[in-house]
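First up is the structure itself, then whatever we jot down about it.
Of the protein chains in this complex, all but one are displayed in their positions.
After this line comes subunit A, so read on.
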């Protein structure tokens, strides 16, 4: 398994591997991020959630499209030729037929986005996720994916292949898309951040599993929760 160092689980005998030596610092950053959500992202999400999709979809399309050159580069680094080819076709079709990327005709013919990033490239190269960290602004991550974020930020092939509007508005639309995503997932994110008893722990648990799922790292069947395993005393609950 790519998950290298393994520390103790924090919630008793669960099967989730949590490696969080920086928990104290992470919790401070979590509190900061939560405050930021309250004053900026959440209000933006409330507004964007009330705007009909036909107005917000072009912004999402544009933001997704400017991210494609980076996804193509990472696909190539991972020797994922199929994914890189699909993303290349998407970028070419949507940038031209899709009027600079505002529309998604490529998706309509089955060329759906093959999401990837340098964190995944590192994973494919055999780098384990390392310690869990919560990043300011960006939220839950881990050491490997944080390096990936930085590399993707510093080396963006869009700088070489992007059109003038893509270079001018790319960053702005990507920021706007964060607000739109907050609006789309309004109740889900509110549930984790404001309705749970320990939002840090819930966010960590969800982010770790979600990312491992994205990377195809299935939890081993031996670790699965199984009612016949006999490790729980059910007497009294029936």
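Everything below uses one rule, namely that a contact is a pair of C-beta atoms (placed from the backbone, for glycine too) under 8 Å apart; a residue touches a chain by one contact, two chains touch by 3 or more; residues count from 1.
Here is the rule we use: contacts and distances are computed from a predicted model.
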{"item": "Chain left out of the displayed complex - its UniProt protein name, from \"Na+/H+ antiporter subunit A\", \"Putative phospholipid-binding protein MlaC\", \"Succinate dehydrogenase\" or \"Sugar ABC transporter permease\"", "value": "\"Putative phospholipid-binding protein MlaC\""}
{"item": "Residue in contact with the excluded chain [from A:16, A:44, A:89 or A:167]", "value": "A:16"}
{"item": "For subunit A, the residues touching the chain missing from this view", "value": "11-16, 184-185, 187, 191, 195-198, 201-202, 205-206, 209-210, 212-214, 219, 221, 224-229, 232-238"}
